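Here is subunit A:
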Amino acid sequence: MTSKKWLVMFISTLSLVLLLYGGFNIAVDPFGVFGDPILDWYSYNETLNPRAAKIAYIDANRDEYDSFVLGSSSAASYDPAKLNKYTGGRWYNLFVYGCDAADYLAYTKYLLASGEVKQILLNLGLNEANYYDTPSESIADREHYLVTGDNPLTYSLDHAYASLSYSFEKLSSRATDTELPQVFDVFNPDTGCYDKRVRDIEPIGDMEYYLSRHSGDFPEVGSGNTLPHASDCASAVAEIVRLCEESGVELTVVFSPAYISQWNASTVEAISSFKRQIGEITDFWDFSLTPLSYDSRYFYDDTHFRNGLGDMVLARIWGGDIWLPDGFGSLVSADTLDGFLDGLSDVRQLEEGEYAITVPILLYDAAVPEAHRKALTDAEYNVVSAADLIAYVERGTSLPERAVCLLSSASDCYIYPDGSEASDETEAILRADGVALTVLRGDPGYRNTLVKGLPQTLRRLGSILVDADASAQQIVQIVRSAFV
Partner candidate 1 sequence: MSLSSAAYLVFLAAAMLIYYLCPGKWRWCILLATSGCYYVISSKAAALYLAATIAITWASALFLQYQHHRPAPDKAAKKRQNTRCRLILAVALGINFATLFIFKYLDPTLESLGASPLGLLLPLGISFYIFQTSGYLIDVYRAKVTAERNILKYALFASYFPQIIQGPIGRWQELAPQLFAPNRFDADKVRAGIQLMIWGMLKKVFIADTLHAAVSDVYANYTEYSGIAVFLGAALYCIQLYADFSGGTDIVRGVSRLFGVELAENFQRPYLSRSLDEFWRRWHTSLGEWMKDYLFYPLALSKWLPRLAKKLRPHVSPCVAKLIVPCISTTAVFLAVGIWQGPGAANIAYGLWNGLLMSGAMLCAPMFDRLNKKLHLGGTPLNVIRIVRTCLIVIIGRYFSNSDTLSAAFGMLARTFTLADGAMIPLTADVLVKAGIGCVLLLIVSLLCERGIDLRAKVNSSPTAVQFALLFASVALLVVFVYLNGDYTAIAYVYENV
Partner candidate 2 sequence: MDELLDILSECCPDIDFEVENTLIDDGILSSIDLVTIVGELNDAYDISISVDDLTSENFNSAESILDLVLRLRDE
């Protein structure tokens, strides 16, 4: 081959390699910036870099949404479905983990410029006063060009020619992907929330049990933090308030529920000063320190509250029919600001009995024998129904002391093997008042604890499978030992 031809071949080969490289990255699109044409797996893309993928997703589906939640991962538990129901809007949860107020301002500007915005829920926590405008460190936390105003061509080239490792990892994750969320695809693309299906049906039990299962999620945290960026955050919020007023956007500012260790990490003076600065700019809802801040069961970990607690926040703001403890959240406006700040730390921890109860559940293959029911009532146990359990959890309707629940396959529930979890536990589906709850046969590890406001505790209740032919004394004995 002549050298001239070889040089032509060299240039062609180089071009071919670059084309294949870029083409591969564009086709696999691990960041979701090219529309993810083949895999359409935004749950993965958003997990890798929500700043890029969520904005790309919104951009492609802008007309479907007119209301947005802004916040860091603390805002993940605000459910757009509930927001839609309460407000009639079409909500999307645009939270991004690791975000700060500078980002919220940038996102507000982007949303206002790109389409209709009816409402914004701006979620603030103590962390928004700890960090401000943190620079991105790599392509995996780089902001989308629609938000920063970067050149779309250089943005695209940077992503097309990013390391191939990102694309390969997406493909290998795809190979091990399942229906349920895993570490690499934690998002629900339609709503923008985390997909917490696995965590939301875990057994919760009493506090000791829960903490033993999640000890690493609630570590010791220091104290004395002074919230260094409180005024930066306040300036950004002021600007957001101004923009919303200008454009007729209904803005709701919310301080999300904080776990007690996170609250204690900062000095009361710093917290007070931060909230004063916000209060001077806008009204806000405050849920930082509530009676439930002391109970780890209401949190996935020390910085993220559960979906159930998120539902409570929304219900408090917009009036929903679910149980709320007394003193849960308050609307703070200019005239009530001083009073609120004075009583900042005055939040009482609830007694366990005020919002949690122990209930043994007995499952019968056939109808519940009247003799068993009578024997239990004679032994001063109170027999309650599945509907009573649901009412307790969801609406806080009180249950009597020493309550016992007897469920029958003949009338209350279906007992069948569960295909998705290959074990010899059988699951029962109860239908009561149109609400389904899952009851598991006998998990010996915990005592049945129902916790108000956390419907997920209903979904994984252990139960004891009993024989209808057992004697009444045996039944009473079983229940007695369940209360020990």
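Simple rule for what comes next: a residue touches a chain if its C-beta (ideal position, glycine included) is under 8 Å from a C-beta of that chain, and two chains touch if they have at least 3 such contacts; residues count from 1.
The candidates were selected such that all candidates are chains of the complex that A comes from, given by their letters.
The structure displayed is predicted, hence computed values, not measured ones.
> Counting any copy, say which of 1 or 2 touches subunit A in this complex.
So the chain touching subunit A in this assembly is 1.
> Quick check on the complex: what are the subunit A residues that touch candidate 1?
Within the complex, subunit A touches candidate 1 at residues 1-4, 6-7, 9-10, 13-14, 16-18, 20-21, 138-139, 161-165.
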